[in-house]
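The structure under discussion appears below in the form of structure tokens.
For this view, one protein chain was removed and the others were kept in their places.
After this line comes chain A, so read on.
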Amino acid sequence: MEVLSPDGIMALCKDLKMEHTDIRILMLAWKLKAAKLGYFTQDEWKTGLKTLQADTLTKLKKAVAELEKEVNTPPNFLEFYSFAFRYHLTEEKQKNIDIETSCELLNLILGSKYHSQVDLLIDYLKIQSDYKVINLDQWVSFLRFFKEISFPDLQNYDDTQAWPLILDSFVEWLKEKS
């Protein structure tokens, strides 16, 4: 089966004049419904580009630029955000992503939106020793936390609600720090 390998993707990035770590490449992968990190299968590519209506590089460039808007609508964004997590699960039955990758992803996806919170969360994740990996539940909760909890006062955070423990600890850490 024809597959666009990591090398091919690097080349694509070059043509699109983007870094391969650019969030837009991740968005493209989401649009293509790519299943495996670093690879686009021929099917994914064909159907994806068809929906993007891009049959030339220029059109693709334009479409990728448009993608950013599409992703940033609320339902799409949540989908994209969870996709980003699943996309990075490379092994069979893998359910967690290591802290390191999680932090990079957080920064990539949410860094611009929730700058200060994300920075603090990343700081915390790197300091703490209770968790070595992040699961989908925690991942999704991070976004929810950023969206719903007022910052930096954290006034509407209630640890008797159903937040994952990792966020309880994070909030505690924040409070201790200040």
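Note that contacts are C-beta pairs under 8 Å (C-beta built on N, C-alpha and C of every residue); 3 or more make two chains touch, one makes a residue touch a chain; residues count from 1.
We adopt the following convention: contacts and distances are computed from a predicted model.
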Name of the absent chain as recorded in UniProt (options "Vacuolar protein sorting-associated protein 29", "Cullin family profile domain-containing protein", "Aldehyde dehydrogenase" or "Small ribosomal subunit protein uS2m"):
"Cullin family profile domain-containing protein"
Options A:36, A:50 or A:95, residue touching the unrepresented chain:
A:95
Options A:47, A:107, A:128 or A:141, residue touching the unrepresented chain
A:141
In the complete complex, which positions of chain A touch the hidden chain?
95, 135-138, 140-141, 144, 148, 160-165, 168
